[in-house]
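The complex is shown incomplete by one protein chain, all other protein chains being positioned as in the whole.
Chain IDs A and B follow the sequence of writing; residue 1 opens each chain.
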Amino acid sequence: MATEEKIAEDTGHRIENMWLNFGPQHPSAHGTLHLIIEVDGERIVSSIPHIGYLHCGFEKLGEHRSYNQFTAIADRMNYLSPMCNDIGWSLASEKLFDVEITERCALIRMIVMELSRIADHMFATGMQAVDIGAFTWFLYGWRHREEIYDILERCCGQRLTTSYSRIGGLMRDMDDTAVEMALDTARRLPKTLDDMEGLLKRNRIWIDRTCDVGSFTTEQALNWGYTGPCLRAAGVPYDVRKDEPYLLYNEVDFDIPIGEHGDVFDRWNVRMEEMRQSARIVQQCCEKLEPGPINTPDNRFHLPPRERLYDNIESMIMHFKQVMFGHGTRPPKGEVYCRTEAPNGELGFYIVSDGTDNPYRVHVRSPSLMQFSAIPEQINGRMISDVVAIMGSLNIIAGELDR
Amino acid sequence: MDDVSRGVNYYKLSAATREQREGDIAIQKRALELLRERFGEAILTVQTVRDDITVTIRPDTLKEMLALLRDSDELKYNFLSSITGIDYMRYDIPEEWGEIRFGVVYNLFSLEKHANFAVRVVIPEGEPVPSIYDMWRTADWQEREAYDLLGIEFAGHPDLRQLFLYDDFEGEHPQRKDYPLKGKGERDRSWLKIQKAARGES
Partner (left out) sequence: MGIEAHLGNFFTTKLGYLVNWARKNSLWPMPFGTACCGIEFSAVLSNRYDLARFGAEAMRFTPRQSDLMFVSGRVPNKLVPVLLKTYEMMPEPKWVLSQGACACSGGIFDTYSVCQGVDHFLPVDVYVPGCPPRPEDLIKALLMIQDLIKTERLDKERDREAKFRNG
């Protein structure tokens, strides 16, 4: 301080802190996040996050798309694990319409959701590692991600942005080969995870860069609305699959990993362990799978099979009724909120229905929004290189953040 | 009391899930009782959709109600899941709500008791809603979002400014019902009018 005053006296110039732009075009490949940070040397004094660079008006789109059409749009929010958004939206719509799904449909939905969770965590931990400098991890993880893509492609034809589930059922059944591939992936995953962990878990550099960086206490995490791995790393055992179970999660055996310090290392560890638990769930579901129908017996929701469509006038009318604007399936009037456990946290859909075939209002509770809003509290007082580590650990997906 | 098809639904699949859900429903009913005891006339309507209770109030009792839900030992709604802003301009609202335009719904969750609850505040245009930033910091950006996209003001919010949109965005508050549905109005094609006619709107 004395030096600064002397310089100010001698030269007449003041020394101020520098303001840096961190984003929106960003080497850390987290999408379009913008942080303006005030730095004093290498230390951060204050920061202001700016978002909205990927704001596309998803919620407004929901108002002129029917309930089944919004599945394709909901996919594009969290593009790392698209099945979870699909199925989350279908569950919310099914709650509104009061539709019961079959057991095979529930099990297949669980299988693909857990596979998506594994894929998302692979990418999230991969990006975290790349930010800190460990590129090999990212490429190891991609191999498994490609295998999961193969399974999803077998189910519905698309690798990413799948639009697989419909209200009351699924687009297409999962055939036996896909189930075997899923079982095979789930069986081989723990061994791969062991190999990958060996790269980083006891690595001196990794531990120095991640332990005690970005610690968040339990009270802070709950207050800021954290959910998912970030909240569990802070010590709160909140997982929607256990606390408000949906589908058949109550009938499979799995554990929830909880951290202690809420720092970057804990979040990484929680994600690694969750991948193992997801593999367990996939195995159990594949073993429980029995042949049967995947669509609800109620005909109002799913399109009739192609073979019957051109032969049967009732099927053709049914098809037209569901597809034409103004004539689609109508829910009762009301408002529902339904939450699911996306890989990032609690993904909730709040639907307001006015009794017509399009929703009146759709609101998406995105986990990334809460996690990014707490960034100033996490990084103030830290170094610039910690910002990268912390942002990587929160797994902020701009599509979901901005909607 | 507005009951919409109280019935078990997709929860029917698993008996254990159904048990947990019944616990949830019991806590919600207890919450409603406690609120009725203390705030009797302030509650405009109570709606139950698929066993989830939503209580509608005016903004003056909002903070006390949320404080009761959070601090009561029987309930412990300590987690704010989401804040949703809704423009009720073209919606068929119940008479008890009066002449209002907007609603803000607060979805709460109790981590200990595994129970949900929802509180809805209804306001006419221009009236501010008290900000619950001091109760839950997660309300910070969610309220800013409602302000930016719908124009609902939150009194007492430390930094109420735009979140998603930019300074020179043409028009205001795009999520309102009087903002064009597609684009900025230049992409309204004729089939949209057919859709509106089928639904009986002009």
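Rule of thumb we're sticking to: a residue touches a chain if its C-beta (ideal position, glycine included) is under 8 Å from a C-beta of that chain, and two chains touch if they have at least 3 such contacts.
Worth saying up front: this structure is predicted, and the values here are computed from it rather than measured.
Contact with the chain not shown here comes from a single listed residue; of A:79, A:254 or A:325, that residue is A:79. Among A:123, A:164, A:337 or A:360, the one in contact with the hidden chain is A:123. Remark: the omitted chain is touched by one listed residue; of A:5, A:42 or A:146 this is A:146.
Taking the whole complex into account, subunit B touches the unshown chain at residues 164-166, 169, 171, 174, 179-180, 182-184, 187.
If you put the missing chain back, the residues of subunit A touching it would be 24-27, 29, 31-32, 52-57, 60-61, 72-73, 76, 79-80, 82, 123, 138-139, 142-143, 145-146, 149, 159-161, 398-399, 402.
The definition used in the following text is that only the chains that are shown with their structure count from here on.
Subunit B contributes residues 4-5, 7, 9-14, 16-17, 20, 24, 47, 49-50, 52, 54, 78-82, 84-87, 90-92, 105, 107, 109, 111, 114, 116, 118, 136-138, 140-142, 145, 149, 162-166, 174-175, 181-182, 191-192, 194-195, 197-199 to its touches with subunit A in the complex. Within the complex formed with subunit B, the subunit A residues making contact are 51-52, 55, 57, 59-60, 63-64, 91, 94-96, 98-101, 103, 106, 222-225, 236, 238, 243-251, 325-327, 332-337, 339, 346, 348, 350, 352, 354, 356, 360-361, 363, 365, 369-370, 373-374, 402.
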